[in-house]
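With one protein chain withheld, the remaining protein chains of the complex are depicted in position.
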Amino acid sequence: LAMAAWNQDAFGSDNQANAMKALLGAEPTASADVTLKAPSIAENGAVVPVTVKTTAANVESISLFVEGNPTPLVAEFSVPAGTKAEVSTRIRMGKTSNITAVVKADGQLLSASQETKVTIGGCGG
Amino acid sequence: GMLPMQGFAAKKQPAELYEVPNFGNVRLLHITDCHAQLLPIYFREPNVNLGIGSALGKAPHLVGDKLLNHFGIQANSLEAHAFTCLNYQSAAGKYGKVGGFAHIKTLVNRLRQSYGQANTLLLDGGDTWQGSGTSYKTRGMDMVEATNDLGVDIMTGHWEFTYHQEEILKNIKAFNGEFLAQNVFITEDALFEGADEYIHDEDSGRVFKPYTIKEMGGARVAVIGQCFPRTKIANPARFIPDWTFDIYDENMQELVDEIRATENVGAVVVLSHNGMDVDLEMARRVSGIDVILGGHTHDGMPVPSIVKNNGGKTLVCNVGSNGKFVGVMDLDVRGGKVQDFRYRLLPVFSELLPADPQMATLIDNIRAPHMDWLSEELAVADELMFRRGNFNGTFDQVICDALCNVNDAQISLSPGFRWGTTVLKGQMVTMEHVLDQTCLTYPETYVREMKGEELKLILEDVADNLFNPDPYLQSGGDMVRVGGFDYVCDPNRPIGQRVSEMTLDNGTKIEASKTYKVSGWATVGSRSEGDDIWDVVATHLRDRKVASIDKLNTPKLKNVAGNPGIVDYS
């Protein structure tokens, strides 16, 4: 399985739906088979830890989107046979937004989303 | 400057107050959020602690007579004084000060001896190393010595993390008990820089030991530590660059399941610094925890909240702050499970409990080098000086007024901390009282230009940390205190829509695009350049000679009619 080349149209798009279509050909369907782990409140919007995993079979790729970012597509990971369908990375978020992980498996597009809050900080008890 | 005592200790000795009948085979003693108050102090409970969404009208969001009615506490009693703000000035004059480590130690020793030392545990929920001039000067080590003398077995933390990483590790090494936290992890960067040499476990990335097992009364009891999950958001991240925090309730569930499967325990206890609303939510989401002993939100709740979940039920307790209370949870642990419990939250009235001589000497020794600084008399209090509550307290207003006056600003901002002791009307305000309200490790003040829209953004952001209906999106502090302007607040609205009609004290509306001169302190981002806040407040009080306020900048509230989390608010 060869990795697709860096997709200029998808990475350059300022609209999440368009970026998804450019990268994956269509928009995904929410699925309980995809797990997205991200903090409910980010400690630092410049470094938000994210882990995606899935129980789906025959996974080809996992991609990450942040709806509120200037360019929503963050990264696309290929998952060759023999590699576990679980990846962790760290992403930038300018403001509170939904994070969406899309898994391409058996020709289907499955997704999970979560909102991560980016705050200027508070005080404390 | 002291008020004459009303002879309470001599006249009234409610001996039964501290007579706790033994029950079961495991006694957990719980203290939290003492904020380094080694000596007895006054501490007024809030008159505003609003519950929003599903928290409306439920513990801990009850104040004044609403709290008394909810828990069936007799009005005008010693308990009513301990748990509420009602008639605070006169009741405090009658019953005297609360807390103090020498008095807490006397009570703890009694509770351990009457039950059998070997079957008791003393758990400290954290916020122990910060909040006083001596903890600041000793970088928390005074409190390590005091908790060692008290015999704390297990602790977790929050403000502990406002020292530098290496200081925290050094203090933990000097602490005789165990420091536990399942929710603090090493950052990826630090792991690649060799941090794996000191962390508890490289595979999981946990910096600290997550849990411990204690054998008591023939049972095995697991205690899991849960630090304040928002430490790097609410406090400076720069002091602890290599560690990362969150709630991590999936990890908590995994840990509970693993402990239940492998450790042959009869009870699972979480020593938490989540804040009570987060604890209640965690108790709903995670199953298999018997008791959460919580802190951070400084709620002194006389009975546990019982939360039903998939695994049965979880008891959630919260024991106030500033050394005012000791929680006593007696458990009957038999046949591999908790059969029953008895709970008491004991207020520590220092006139009713003699000081432990050894602790008293230790405290004297800790304070001796700093007495000149601490004991300076600044101004007599012309009214009750307090902080605790969702919005400006009178002492906050003094701080805000000081920032405006001394730093020549139109507007001031002061964080909504929940620590800070109370000064009675007629009492002399000393430097030590100012430090009780302000002493943290990033005390520098700032003056800067801010646009009206930026000011609104700050207020909205902090209001969301307090009033978001999802507890996991709260941070556990109160609303930022303001000076020089008023506003209208509707806590039930979403972020961006809670704050309106921001108006300067002179009646002019604050405009989004106009620029204002703002002073504040305790910046979590980068270090500010101005004088330390306690010096600014001291200058203001020395000038004024009387500790009083001209106007309390509390917001006008919308849609809180009937909310039992508010009394005496105008």
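Labels A and B are assigned to the chains in the order they are written; within every chain, residues are numbered from 1.
Here, contacts are C-beta pairs under 8 Å (C-beta built on N, C-alpha and C of every residue); 3 or more make two chains touch, one makes a residue touch a chain.
What we mean here is this: contacts and distances are computed from a predicted model.
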Of the candidate names "4Fe-4S dicluster domain-containing protein", "Iron-regulated protein A", "(2Fe-2S)-binding protein" or "Thiosulfate oxidation carrier complex protein SoxZ", which one corresponds to the UniProt protein name of the undepicted chain? "Thiosulfate oxidation carrier complex protein SoxZ"
Displayed chains in contact with the omitted chain are A, B
Specify the residue from the set A:24, A:38, A:66 or A:118 that touches the hidden chain. A:66
Just the residue numbers, please: which parts of subunit A touch the chain that's not shown? 3-4, 6-7, 11, 46-48, 51, 66, 69-71, 73-80, 82-84, 86-93
For subunit B, the residues touching the chain missing from this view: 188-189, 191-192
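Definition applied: only the chains that are shown with their structure count from here on.
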Between subunit A and subunit B, tell me the centre distance in angstrom, where each centre is the average of that chain's C-alpha atoms. 37
What residues on subunit B touch subunit A, complex-wise? 33, 127, 158-159, 188, 228, 230, 232-235, 237, 244-247, 250, 275, 295-298, 321, 415-419, 457-458, 461-462, 464-466, 470, 472-473, 475-478, 480, 522, 524-525
Of all residues in subunit A, which touch subunit B in the complex? 37, 39-41, 43-44, 49, 90, 117, 119-125
